[in-house]
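With one protein chain withheld, the remaining protein chains of the complex are depicted in position.
Think of it as A and B in the order they're written, each chain with its own count starting at 1.
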Amino acid sequence: MKTWLGRAGFNILVVLIILYSLFPFYWVFKSSLESSIALNQPTSSIWPLQWTWVHYQVIFAVENFLRPLLNSMFVAGSATVISVILGSMAAYGLARMPIRGKVLILGFILLVSFFPQIAMVGPLFLVFRHLHWLNTYQSLIVPYLILSLPITTWILTAFFSQIPADIEEAAMVDGASIRQTIVKVFAPIAMPGIFTAAILGFLLSWNDFLFALSFIQSPNMQTVPLALVNFRNAYYVHYGQIYAGVVVASLPIALIVLFLQRRIEAGLTAGSVKG
Amino acid sequence: MISLYPLVYNVVLSTRYDVLTQPGTSHFVGLGNYQQILSNAHFWADMGRTGIFMVVSVTLEFVAGLILALVVHQQFKARGLVRASILIPWAIPTAVSALLWKMFFDTRSGFVDFALHALHLPGANMVWFNSPTLAWVPIIVSDMWKNTPFIALLLLAGLQTIPLEIYESARMDGASAWQSFRSLTLPLLRPAIMVALIFRTLSALLVFDVVYVLTGGGPGQSTEVIAYYDWYKYLVSLNFGVGATVAVIITIFALALAALYVRLLQQRGEFLS
Partner (left out) sequence: MRELTKFRRSSLGVLGAATLTLTLAGCGSSTSAVAHNVTLVFATQGLGTEAQATNAAVAAFEKIHPHIHVQIETLSASSNNAYQSLVTDLASGSATPDVITSDVIWPATFAAAKWIMPLNQFHPKLSAFFPGMVKAGVYHNELYAMPWFINVEGLYYRTDLVKTPPTTFAQLISDAKSAMSKNPKLMGLAFEGNKYEGAVTVFQDVSGGFGGAFLNAQGKPVINSPQNIEALTWLDNALKTGLTPQAATTWEEGNVQQAFLSGDAVFATNWPYLYPLAEQTGSAVKGKVGFVPPPVQNGTPTASLGGDSLVINKNTKYPQQAWELVQYLTSASTMMHRALISGDPPARTDAYTASLLKTAPWFKQEEAVYKYATPRPVTPLYPQISAKIQEALSAVYSGQTTPTKALDQAQQAIQAILNNNGN
């Protein structure tokens, strides 16, 4: 009897957790299909009252929401590629380093990752202004590198350290060059780790709001979060369009998470990354 | 090295009078900015609010995260689904999730209103964003929704390192589930708990996106936090001297947390697994 109760209670808890995590998305999706008239009513219901796809049409045809999507992908993508390349090189060195120096450098990297984002806004703003970089892709790619590089390096070092050096030594003994060893032997083993670091680095850049808010001003340079927050004309905030925009912006992220959940979890715990 | 540059630049800027809209007036003021900021009631009010937010949000998120982790640690059918579903809110950009909750708490067509109505609970038709205390509710709910999964994952990783045999032997010794949780799980989980708490405390100290999107610091300044204050100094007042001063103060707090983390890792005798 007691176990039965416990089971039921546990199942209810599980259902509640799923609802808590996912129901908001349902509500957003539902609202994105609701006509503006219904959205402005003081009451609402669990199903859309007046179905319409018009908000989706408007955000792409009129508001050009594709542009921020592409901007975000380009900026976050570039930052991720660069930071994974640099991070891999640094991490490989670190992982194969004697323990003392490693601790020092890793300690430094850690310290950098604690450096508050808000404290970077002012100095970077002045530097970018000086370089005439404000409102350009560089003005986001560089800060995103600063954000993601410590974390990718940290995660990659953790992953690379687990790969025994014997494998490489064996390859070298067999007459492989350093290059061949890295490309043919090390890289395939390291790939999952690199992939994990890339996902986390990408999410970190994709999720930024503060830097985009501070360094980007023109509507066609906006990233997705910034574009959504600014979804309005001079006088009017269009709820339906925001709902539709949130759906469009969340979908790729949700897919990434669903398919790559294990990698993300592995990366988060390996690196104890900040959220 | 590039990352250190802003830090140094901030320290230099913080000793200067530097307002972008007043070109040609920039000059050295020594510690004048610090004096001005530290004697400013507005600054302290924002620090106080940030402190309260840190305590409340981190506590709530920790408790919820622990429950989540314990649940997901069990073996059950829908485990993969649950793990994926709690990760999705974490992966959504903070600004976007804040926007989502802003509309949920809206008095028209918002979900919270709808739910309270449907359940005949008080609070329907409430204007959440017009109350100095209730305006915190959307902020904290939004922050929790996004960040609890992160704590849960770190704790879950910690739970998975605890060998099951310990529990077996505890049960044989006649310990109840609660007893073994208190005397076995919690102590063994301590390192993971500390890591989770430090990271969350740091990001609560720096909370910005949620506040900017949900309330803009209002009503009045009742939800204004220190990062918002700093951003405002930098990019609305364009007062880079004062902005840098506040930034340096925030950085000191952040680095103290970092030091705590490093010490913790050293105590564990490991920098990396």
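Details
In this text, a contact is a pair of C-beta atoms (placed from the backbone, for glycine too) under 8 Å apart; a residue touches a chain by one contact, two chains touch by 3 or more.
Just so you know, these numbers come straight off a predicted model, no measurement behind them.
Checked against the hidden chain, the listed residues A:35, A:52 or A:135 yield one contact partner: A:135. Residue-wise, the contact with the chain that is not shown comes from A:145, picked out of A:145, A:204 or A:253. Contact with the chain that does not appear here is found for just one residue of A:17, A:76, A:90 or A:171, A:90.
Residues of chain B that touch the chain left out of the display are 1-2, 20-23, 36, 40, 107-108, 127, 129-132, 216-222, 235-239. Although one chain is not shown, part of chain A still touches it, namely residues 40, 67, 74, 78, 82, 86, 89-90, 125, 129-130, 132, 134-138, 141-142, 145, 217-220, 230, 232-237.
Simple rule for what comes next: only the chains that are shown with their structure count from here on.
If you average the Cα atoms of chain A and of chain B, the two centres end up 17 Å apart. Those residues of chain A that touch chain B in the shared complex are 10, 13-14, 17-18, 20-22, 24-25, 27-28, 31, 34, 38-45, 102-103, 106-107, 110-112, 114-127, 142, 146, 149-150, 157-158, 161-162, 203, 206-210, 213-214, 224-226, 228-229, 239, 242-243, 246, 249-250, 253-254, 256-258, 261, 264-265, 268-270, 272-275. If you check the complex, the residues on chain B that touch chain A are 2-7, 9-10, 13, 67-68, 71, 74, 76, 78, 80-96, 99-101, 103-104, 106-111, 113-114, 117, 125, 145-147, 149-150, 153-154, 156-157, 195, 199-200, 202-203, 205-206, 208-209, 212-213, 227, 230-231, 234-235, 240, 243-244, 247-248, 250-251, 254-255, 257-258, 261-262, 271-273.
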